[in-house]
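Structure in structure tokens, see below.
Every protein chain except one is present and positioned as in the full complex.
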Amino acid sequence: MSGTQAGRLAAGGLIDRSRSLGFRFDGQAFTGHPGDTLASALVANGVRLVGRSFKYHRPRGILSAGVEEPNALVELREGARREPNTRATMVELWDGLAATSQNRWPSLGFDLLAVNALAAPVFAAGFYYKTFMWPAAFWERVYEPLIRRAAGLGRAAGAPDPDSYEKMTAFCDVLVIGAGPAGLMAALAAGRTGARVALCEQDFRLGGRALSERQTIGTQSGAEWAAAVAAELAQMPQVQILPRTTVFGVYDGGTYAAVERVSDHLPEPPPYQPRQRLWRIVAKRAVLAAGAIERPLVFGDNDRPGVMLAGAVRSYLNRFAARPGQRAVVFANNDEAARTVADLAAAGIAVAAVVDPRADPPPAVRQAAQAAGARLVADAVVVRAIGGRGLRGADILPRGGSVLRLSCDLLAMSGGWTPTAHLTSHLGGKPSWSAVAGGFVAGNPPPGMQIAGAAAGTFALAGCLTSGAQAGFAAAADCGFAGTLPDVPATEPDTTEFAPLWRVPGHRGKAFVDFQNDVSDTDLELANREGFGAPEHAKRYTTLGMATDQGKTASVNALGILAEVRGRPLATLGTTTFRPPYTPVAIGALAGLSRGHAFRPTRLTPSHTWAEEQGAVFVEAGAWLRAQYFPRSGEAGWLATVSREVQAVRSGVGVCDVSTLGKIDLQGPDAAAFLERLYINRWHSLKIGRARYGVMLREDGFVFDDGTTARLAERHFVMTTTTANAAAVLRHMEFCHQCLWPELDVQFASITDQWAQFSIAGPRAREVVAAIVDPPHDVSNAGFPHLAATELTAFRGVRARLFRISFSGELAYEIAVPARFGDAAIRGIMAEGAPFGIVPYGVEALGVMRIEKGHPAGGELNGQTTARDLGLGRMTAIDKDFIGRAMARRPALEDPERPALVGFAPLEPADRLHAGAHFLAHDAAGTTADDAGHMTSVAFSPTFGHWIGLGLLARGRERIGEVVRATDPVRSAEILVRVCDPAFLDPQGERMRG
Amino acid sequence: MRIDCPFCGERGIREFLYLGDATLPRPAAPPEDQAAWHAYVYLRDNPAGPHREYWQHEAGCRAWLVVERDTRSHAILGVTAAPGAA
Amino acid sequence: MDDTALTTLSCLAGLAHPGRHGNPDGPPGVTVRERPHLALSLLIARRGQADAAASALAARFGLAAPHRPKAVFGNGVGLVWAGPRHWLGVMERQSPEAAEASWRAALADTAAVIDQSSGRGVLRIAGPQARTALAKGMPIDLHPRAFGPGDAAITLAEQIAVQLWQVDDAPTYDIVFPRSTAGDFWHWLNASAAAYGLLVQAG
Partner (left out) sequence: MRYSFVSLLSQALRGQRGWTPVWREPEPKAEYDVVIVGGGGHGLSTAYYLAKEHGITNVAVIDKSYLGSGNIGRNTTIIRSNYLLPGNTPFYEWSLKLWEGLEQDINYNAMVSQRGVLNLHHSDAQRDANARRGNAMRLAGVDAELLDREQVRAFAPGLDFDTARFPIQGGLLQRRGGTVRHDAVAWGYARAADARGVDIIQNCEVTGIRVEAGRAVGVETAKGYIRAGKVALAAAGNSSRVAALAGLRLPIESHVLQAFVSEGLKPLIDTVVTFGAGHFYISQSDKGGLVFGGDLDGYNSYAQRGNLPLVEDVAEEAMAMMPGLGRLRVLRSWGGVMDMSMDGSPIIDRTPIDGLFLNAGWCYGGFKATPASGWCYAWTIAHGAPHALNAAYRLDRFATGHLIDERGAGAHPNHH
């Protein structure tokens, strides 16, 4: 090995010889050129051993020149950018690229786990199901760790991905998938009609096989022709060309998923550019022109480095000007052998022999062999490749003859081509066998998809061009675009005859079908012997087709072999299932921008900036970020802060941003009737200027949500919901209105974001509110009693809404102003409240106070409780229909044994309570049968000087005064608690009415 | 999957919210007729084939729609607005 | 605009710093400007009154209230379709209260009027790359064949609910987004436009 590109042909190739790119493989330095892939650069440098196989750690080289590569998988890049299992054939070379071989220890050349190969007779398909069972405890401790360490391929970086990703949605009339001869013609035909066309090509260069063959198209070389078509397409404003973009999935409704490798050919993404971009392409029509994938031949030791697909050999020679060997044997069951021989000869590579299993190879093959001075061995097969870490020869067996060993370092093989029909099956379409194509073609493709070129089993170049043009033209026509069908350029005649050969009879040594997962033909035989011979079973039992290449080179050979051993025609055998993605897709690309803080939107309250200035600590409340508490310097911890805030409210006045509660504005003559049907309690009787607490059920009779709703005018209500359920309640109302009761004349919309709302609570709240609202509004108890509500102005002319409602149990108001005034309003409230000692309080203090007051909230509104459970059963109006009425009457929901909401206080005042603790009767054993409920919410109450809790206890309300155990084994705690009324503070509500 | 909202035009399902079977009318029966309510709230035909179902164009016009869709192929056979949507 | 003791605060305050952002090369691909002083009112026609409401609006403002996703503007007043029987009423140079009163006066008893001026922010986005930037998150077709001046839509920007309409061929769009998610909306827009150079103009 050297860094001198000893394997580079003197001329030709689509590479830029004027520039050299340095790269490292396993630490060794090499050079290549722009236009190279990592694989072609390795070939050009004479590197043959590139990886180790999954199970037996056999030495492997480069098999292909495309996405189907099973062997040449490397760890690309280093550090946090390391990408395991990267196909060297798909990596566009850049200056400074570093790659490492994987799945070997200690080194690629000397891999200790290669001993596995010696044990291969034991490691047959499915061997692990039959052993490692004794002793039982050994599996996790001994066997499994060993297996895990041996399994897997590359190593993940183990660090956060430093790059960024983005997503894009695109729409087009015609999506063309693949820019080979067929795809380019399709795009051209559709583009010329004026249709909107998107052309996606996974390669960095458009042209497909035309880049790799020496066939002319019209008067041009394939590459020149492709460049000319690409240039014409680039001039069309309605055509979008996306190179380096793989369409990897087909989804319903004409949605195609593609990933664009925006920066993967660069050392790292440039500023403002993502590493990759996910495209969601919505296409009215699609033309699949994804080409075909060549099949290996299945003979002994067919995995030796130096055994290569014939088409790949031609790619390396013609497209990359890289010489994959010095002396070749060509082994093919089809007419393309002629082209392979000719291209090898043209590149100055000696062709030792052409081995054709057909008794009578066609003239083209004969002539090519003759011209190249190669020996044609007809009616013969290669039974074994010779060599370890590199090919040294091939054993050829003519029918009825004896083995002939020829030395060679390159074996170009072709078992025929398999149409790349994967995407036709993503919506459940079953491929069907085509004897003509010698492969499976689309059965029932997705709606709107046509298939052209080799993907449709049309292998001759002329047919590819024609079928592409026709498909593109027809697709555009389906979208209403007309024009003239482009002329198809002339091509040389080519023949594509092939004779099936799924495996070589009489082969010697391990004959691999699935290279990456080390599945051989005998594994398939074993599977069949054990009853796993149906394709889906054989796949799962042998793991054939389950590696990173998803069996792109393996599946059809495997089906052929299974058909043979089962004695069934291939056409009726069935297949396995193609699934997205067509080639593996980075998880980061599927996630796009959405990670870290951007994972989900954050909603900020109107007072957020102000709260930040106050040093508030914030907490997630659903999508919202809310001030949790407002620490002051010198405070011992959050508990001290919260206790101070509670005490300040209970003894003076505090203010809290409650804008996150869902707010819904309802208008219309039937608004009250609508509320009647939504809530369990009454609404018609609610007077203008008053608010009322309401409870909503789901139709299954359990509590859905609660909140106060105020009547601002005869036909105008403002509803509040819990923060958590705001969106769900609105949806529910829309459903009820649009689907259940369209006759109701009611209009409503969310106004949550429109209004900033602040709770001003505490004995001195009235004084603060009086200072804020504009005269002549009267906030006296008589003028504005508990549960009053009104529209007014405040802060000298700002429109506002004032509600006298209390969550804390104190004299409390909620004042709402348009959110654009929210920031100024909180500052105004603080200023006007200063004389009264106002303090801001956060959701933590709010929570403490609602527990002291016994109000149910999140922990109690858990979707498993009834109104009765929560002590709200008496609100139910029995003489009206409302959502949930009927199902709430089921026996189990009315069972008196059900846990009911009660309060708890520790018997030992110093004991701390924990939400999530379960209740056990004093003398009960600690088992499920004795489980009597659980603690739903707890708080340290500064008002009482000890912890208090709410909980759901079986027959709770009959048990007030009883002592029960609150057991909390996950925190190793158990204490005694006394059951009490949930309203710890002011059960008569005198404070809030005061 | 894409749903042709009668109001907004065709949109991807990311904008829609699914509720389920749209063939069941909410019973007019009294709560005592528990069988009727049980059937409404809990029992479903759950067919393999055409299914009339509620979707809301939640991130669009917020209309509730009745979509007829084949549950085997996901093919959308028809879309209409719920009675109170328009 | 609002003559009170309190000052208003844009939901983009502290976010949208005027000047050039993202890629510094070449002319800006995307230009944005806040439209802070629009009065926005949600108008919801009463049951069976959509036509009556539309006539009332036509009579008062000379605008044909669209029954499809369209936006119509004239004399500083606009009606943007916001769902069946729903319009977003837009008024320039009006306080929200005045706007609301004027919609109410026009509509009389045919529709409910709900002030949303504070609940939403509005950005005007223009420039040769505006369409591409928006496509990085808006799952709707903005190609000129599909969406042109006067067209409106309600959709998502990444995960945020937005309403937009096209103003002209530049192309220029007005985009309405919820106040509470202004920060994330802004970050999304920034990230989407950064590659093309983003010019933020004072509102």
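Each chain carries a letter (A, B and C) given by its place in the written order, and its residues are counted from 1.
Keep in mind that, in the parts below, contacts are C-beta pairs under 8 Å (C-beta built on N, C-alpha and C of every residue); 3 or more make two chains touch, one makes a residue touch a chain.
The model shown is predicted, which means the values in this text are computed figures rather than measured ones.
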Shown chains touched by the chain that is not drawn here: A, B
Of A:A29, A:L112 or A:A159, the residue in touch with the unshown chain: A:A159
From A:T602, A:T752, A:S806 or A:T876, residue that would touch the chain that is not displayed: A:T602
Sole residue of A:A114, A:A586, A:V617 or A:M875 that reaches the chain not shown, by the stated touch rule: A:A586
Candidates A:I147, A:A359, A:A713 or A:L976 - the one touching the absent chain: A:I147
Chain A residues that touch the omitted chain in the full complex: 54, 81-85, 121-122, 124, 127-134, 136, 139-140, 144, 147-149, 151-161, 163, 165, 167, 249, 251-252, 255, 257, 278, 280, 426-428, 522, 526, 529-532, 534, 536-537, 540-541, 543, 546-548, 550, 577, 579-581, 584-592, 594-600, 602, 619-620, 698-702, 704, 858-859, 862-864, 887, 890-893, 914-918, 926-931, 934, 936-937, 967-971
Those residues of chain B which, in the complete complex, touch the missing chain: 1, 12-14, 17-21, 34-35, 38-39, 41-48, 51, 53, 55, 69, 71-74
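The definition used in the following text is that only the chains that are shown with their structure count from here on.
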B-C against A-C, pair bridged by the larger set of C-beta contacts: A-C
Separation of mean Cα positions, chain B and chain A [Å, integer]: 27
Inter-chain centre distance, chain A versus chain C - centres from mean C-alpha coordinates, in Å: 32
Numbers and ranges of chain A residues touching at least 2 other chains: 169, 280, 282, 743-744
Multi-chain contact sites of chain C, meaning residues that touch two or more partners: 139-140
Chain B-facing residues of chain C, complex: 68-69, 82-86, 139-140, 153-156, 161
Residues on chain C engaged by chain A in the complex (per definition of touch): 2-11, 13-14, 22-23, 42, 44-48, 96-97, 111-112, 114-120, 132, 135-141, 143, 145-146, 158-160, 178-184, 187-188, 191-192, 194-195
Contact set on chain B toward chain A in their complex: 1-3, 10, 12, 17, 19, 22, 26-27, 29-31, 33-34, 37-38, 40-41, 54, 56, 58, 62-64, 73-76, 82-85
